[in-house]
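Note that one protein chain is taken out, while the other chains of the complex remain in position.
Presenting chain A:
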Amino acid sequence: MHPSVDTIWSWLGEVPDPEIPVISLTDLGIIRDVAWDKDTLVVTVTPTYSGCPATSVINFEIEKVLLDKGVEQIRLERRLSPPWTTDWISTVGREKLKAYGIAPPIDGTAADGRAAGLASRLTGQGNLVIECPRCGSIDTQKVSQFGSTPCKAAYRCRSCLEPFDYFKCI
């Protein structure tokens, strides 16, 4: 008999994200579906960013854990729609991110290309209050919209003077 879909989900819940290993693929919300098609296990994955270089590693990691568990017929499918959103990062995932030193996303603050009002653009300030994941201060400043990976922005804390990543909304 096949392992149940719930069992498969729990296995995938132990696969770390290759770039942010403290959270799992299921915490990240990129596994969209797990289903059996006769004897083939179909895992549907959605990319975070179109060009995310971790995508192929993620697919490899999924295949690896399933093969290790004895599932031999696997088909990975890519689903683009609806596009991945940081809203899908689990509550547990957010806590893990924060403990790791990455400020979790603030839902509903994704850029729409027009959101940055003229005033905020002129002063070069973002309009978000991001709490420093290290010291908890809200006296923080955006350094760059783009950080160490496509999904993060670079910030610095003016209280503890440490730089940190903010997992920006998309």
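Note that in this section a residue touches a chain if its C-beta (ideal position, glycine included) is under 8 Å from a C-beta of that chain, and two chains touch if they have at least 3 such contacts; residues count from 1.
One rule holds in what follows: contacts and distances are computed from a predicted model.
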Which of "NADH dehydrogenase subunit G", "Response regulator", "Phenylacetic acid degradation protein" or "Biopolymer transporter ExbD" matches, in UniProt, the chain that is not displayed: "Phenylacetic acid degradation protein"
Absent chain, residues of chain A that touch it: 47, 49-53, 80-83, 85, 110-113, 115-116, 118, 121-122, 124, 143-150, 154, 168, 170
